[in-house]
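Every protein chain of the complex appears in place save one, which is left out.
On to subunit A.
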């Protein structure tokens, strides 16, 4: 589905991606985690065809990404800016379908169906700004679903909502994946979230980013916000991912004070154009 080889990208002298290699199989839900400012968004924008990387190759469904791939949708973190306030919720959801052709009626029907999938059938006639943040992000997810992409990219999709809403939206993504079978790449800085949602967790180093960890998550399905999070494997995996994100080798004790002091989070974020 998705093959990334030796992907590099620089903004002037600042190198964001330092050779990323990653393969995602059809139907997989892969979470990409990494320290803030490590180039996660740059990676996502390269996959989405919104940015031309300096080097390397991205293949989506076997075809090199030169422009935005046809079968791809992106859900951005900032739902309030990515939904169009002058359109109703239904119009927002059906807008991308204009690219797919089809008449107004079939587009409207697809929008209603997608809104039902995200649990917002009653919001169709409302405007995005009349909804709460979590509901707005559901609309953004519905918009991606209505488009029926083969690959859905999510850029910190739950970074701007409260904890309760966040859990609901995580479960929504799991449910959507079960029912649609689409491939999802979800970018997050939240370690727990990556383990809870993902089939696989890919850990990026601080910039220039490379893949420093690729862990398969084998937790009992269906996942449950309480039971999964207290599962010994979950606890173990999140520690493992945590160490990798902090730049420690896997298995190294996390409590070592020296290692703590050298963690990448202590360093000032490089002043680079944030994607």
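We take it that a residue touches a chain if its C-beta (ideal position, glycine included) is under 8 Å from a C-beta of that chain, and two chains touch if they have at least 3 such contacts; residues count from 1.
Basically, contacts and distances are computed from a predicted model.
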(request) For the chain that's not shown, choose its UniProt protein name out of "3-oxoacyl-ACP synthase", "NitT/TauT family transport system permease protein", "Heme lyase CcmF/NrfE family subunit" or "Potassium-transporting ATPase KdpC subunit". (result) "NitT/TauT family transport system permease protein"
(message) Out of A:25, A:68, A:122 or A:227, which residue would touch the omitted chain in the full complex?
(response) A:68
(message) Using the document's definition of touch, tell me which of A:76, A:158 or A:196 contacts the absent chain.
(response) A:76
(request) Quickly run down the residues of subunit A that touch the omitted chain. (result) 48, 50, 67-70, 72-74, 76, 78, 81-82, 84-87, 95-96, 99, 127, 129-130, 147
